[in-house]
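For reference, the structure discussed in these notes is given below.
Every protein chain but one is kept in place in this view of the complex.
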Amino acid sequence: MSAPVLVCRGLTKRFPGVVALDGVDFCARGGEVHALMGENGAGKSTLIKALTGVHPRDAGEASVDGRPVHPRSPREAEAAGISTVYQEVNLIPDLSIAENICLGRQRTRLGFIRWGEARTRARAALARLGLELDVDRTLSECSIAVQQLVAIARATDIDARVLILDEPTSSLDAGEVAQLFTVVRRLRDQGLAIVFVSHFLDQVYALADRITVLRNGRLVGEFPVAELPRLQLVAHMMGRSVDEVEALRHRDRPAAAPGEPLLSTHGLARRHAVLPLDLELRRGEVLGLRGLLGSGRTEVARLLFGLDRADAGETRLEGRPVVFHSPAEAMRAGLGLTPEDRKTQAILPNLTVRENLIVALQARRGLWKQIPRAEQDRLVADFTRALGIKTSGPEQLIRNLSGGNQRRVILAGSLATEPRLLILDEPTRGIDVGAQADIERLLAKLRDQGLAIVFICADTAELSRNSQRIAVLRDHAKVAELTGTEVNEQAVMRAIAREAAA
Amino acid sequence: MKLAHLRPSARMLPVLASLGVLILLYAGGCVAFENFGSLRVLINLFGDNAFLGVAAVGATFVILSGGIDLSVGAVVAFTGVLIASLIGHGQAPLLAIGLALGLGAGFGALMGALIHLYALPPFLVTLGGMFLARGLAFVVHPESLSIDHPFYGEFISQTLSVPVSRRLAIPFTAFALLAVVLAGAALARWSRYGRNVLAIGSSESSARLMGVPIGATKILVYTLGGFLSALGGVVATFYMQSGNPASFVGLELDAIAAAVIGGTLLRGGVGYIPGTLVGVLILGLIQTLVIFQGTLNSWWTRIAVGGLLFVFIVLQQLTARRRE
Partner (left out) sequence: MIVDLLIWPALAALLWVNRRRPLLWPLLALALLLLFNRLFTPGFFILEIRDGRLYGTLVDVLNQGSKVMLLALGMTLVIATGGVDPSVGATMAIAGAVMARLAGVSIPVALGGGLGVALLAGAWNGLLVSAFRIQPIIATLILMVAGRGVAQLVTDGQIINFEQPALVYLGNGSLLGLPFTLALVLGMFVLTALLVRRTALGLFIEAIGDNETAARFTGLPARPVKFLVYVFAGFCAGLAGLVAASNIKSADANHIGLYLELDAILAVVVGGTALTGGRFQLAGSLIGALLIQTLGTTLYARNVGADVATVPKAMVILAVCLLQSPVLRAKLAGLRRPTPVAIRKEGSA
């Protein structure tokens, strides 16, 4: 067992009205990858922020290599040996890679920055990760994956003892994730204590040596990965017994009873985004979309919905060729889209629940035909009931709702336009397992009502649980389509693995 | 200090374009008008626009940090009338100048503090600053006031200017301009502070997490802006030998236009101090061309500048899109 580097005892943090962290113990050891897991609101990010000085903690102690640390800012945390790389790459887009690595630490001679030295240092920092890059390149010209690696290089350039990676893989495709993991393992072998925050079960099991589970701000336990089966982990995270989780997993497996094709594409393509794609979407069916290269699936969604223009191929709606020049046109034809909800949120934060709900429908009706207030109220009441939206009233500002409820409002907004085809882009990302189950139930209900649904999801288990067919994308092209009995987690993984090895 | 990192990329295109326009305009002027290519015109180009150039360097720094400074013209005017008034009341010129510079810096620091500490929009705060400085200028003295002092009359105009020929001399203001531009460029490129300013302008949230001292950097940049606006006012007194509270209305627009034409993006994080000099020279050149033309009226300068701005803004937009 390697030596503990970062030791925390009894960390507590209170916000008005809620205890975000309640006496949490945490221990990261050198030469180890320690995963931090828990549902949304479990306290993961609060713990990280408490460790890195963004939030001052109310109680508890932390130490690095035995020295007590009490950082009050990210800079102090860095000085104490705790480096963090966040989910959104927090670097300066307009500066070069070398500058980003050295910002704030440049060596100067008579006040002038020694650029040569800075660039050498940047190269060395990258070499430590096993990377070689053109350090003069402007950061914004690099892909997100490269930017992330630059962020890690910066974080480890100083004498970091602990490296915290907060959801680093959310924007990466499988190849980039693999590259990231190689770098992480290399750093681990150099003796760094690595804390890996993620909700991707696959990745955690692939990378981590140990897992700490938080729930409702409290420590559930710390487990070696080898001794924690997945079901048990999910059970810990949800606070339910293993049997309950098992039962959730084997909910009514959707019987395939699809209707006629509603939308089909033939050779639909867009340069640099989508290679010629043949897709068929049927009424009353959920088509799962899994991108081997993560970016591919959003591109397909954008193409279908008219956000991007296709360069080649055609789309047919009920047999007739159509072209959508804008989301408005797609919506008029009966399509709906709930966008991925990450940094660019899908909500209008300072507007009311009612306004958020009806805005898409209003967009469809046009500028001059205002939806009468009575109809607005009726829609809000109906959907609040149908989707179980928890709100203090339709005039509440949507930003005061929880993430899950916000997502429900947005979904209601799409549904209010009465689409015939609904594209759901990661509808359950980042919301707690309980709300997730609700949305999955809703998905089944909509399908039974005859909607054609495209379900984009990065979680393979969830994907196979809810789809009748799964299209697997790689390198912006569809490489496999699974139907019937092939629609299960293992088959999807195999298809991906087969393609990855190809 | 290797210069390899100054390798041109797509983003340097607008700056090179500005340089190209400058050369084109100058060449065009030389071809179209007799005497345009004379040394006198060249010297005047630098000397006459020195006050704008100095103030514009300050405005550029503020823009680089992601902010904007609408108070430039008002501070220049205030400084001018203050110095004129103090000298008129018997104060030593150097003391008057020192006080004015201090006040300018303090004024900028105040605005910067309000902007940072209370998260107020720079547009509104510097707008208030503009109104304040302008009003105070009129409080100091309601009308134009000329400066009558040997320091100005002889020292600046004659002793500190460099004679080039029997009838021609490079005025001190031109040297002041070059010195400020050089110092500003050095600060922006080769000092930690300059890189911090760019970092904040590019992404303040990231810069905060990376440990850049946001507060100090921001407040300092407005202080610098105020100081350089005041310095511009000092240079203006050298040039005009007077102070006028009603003068330089809209100077901040010229400063911003010069910065934009010189390649600085108004969103912050990208820009070049030498580019601002190019922008100022272009502005001055256009004015000179209009004067030389004789028949065109002065308002054509504004229209031409507007047209040029349009071209450069679209150019910036296009080169930015290509990078995405």
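Chains here go by letter, A and B, matching the order in which they are written, and residues are numbered from 1 within each.
We adopt the following convention: a residue touches a chain if its C-beta (ideal position, glycine included) is under 8 Å from a C-beta of that chain, and two chains touch if they have at least 3 such contacts.
None of these values were measured; they are calculated from a predicted model.
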| item | value |
| --- | --- |
| Which displayed chains the unshown chain touches | A, B |
| Chain not shown: contacting residue from A:83, A:315 or A:352 | A:352 |
| Residue touching the undisplayed chain, where the options are A:190, A:326 or A:483 | A:326 |
| Residue among B:29, B:80, B:108 or B:129 that touches the chain left out of view | B:129 |
| Where the missing chain touches subunit A, by residue | 16, 54-55, 307, 326-328, 330-331, 337, 339, 344-352, 355, 359-360, 362-371, 395, 397, 413 |
| Subunit B residues touching the omitted chain (full complex) | 68, 114, 117-121, 123-125, 127-132, 134-136, 138-139, 142, 205, 208, 245-246, 249, 253, 256-257, 260, 266-267, 297-303, 305-307, 309-310, 313-314, 317 |
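Quick note on the criterion: only the chains that are shown with their structure count from here on.
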| item | value |
| --- | --- |
| Residue ranges of subunit B in contact with subunit A within the complex | 1-2, 4-5, 7, 9, 11, 186, 190-192, 195-196, 198-199, 201-203, 205-212, 269-270, 323 |
| Residues of subunit A that touch subunit B when the two form their complex | 73-75, 78, 86, 89-96, 98-99, 103-104, 106, 108, 111-116, 119, 136, 138, 140-141, 154 |
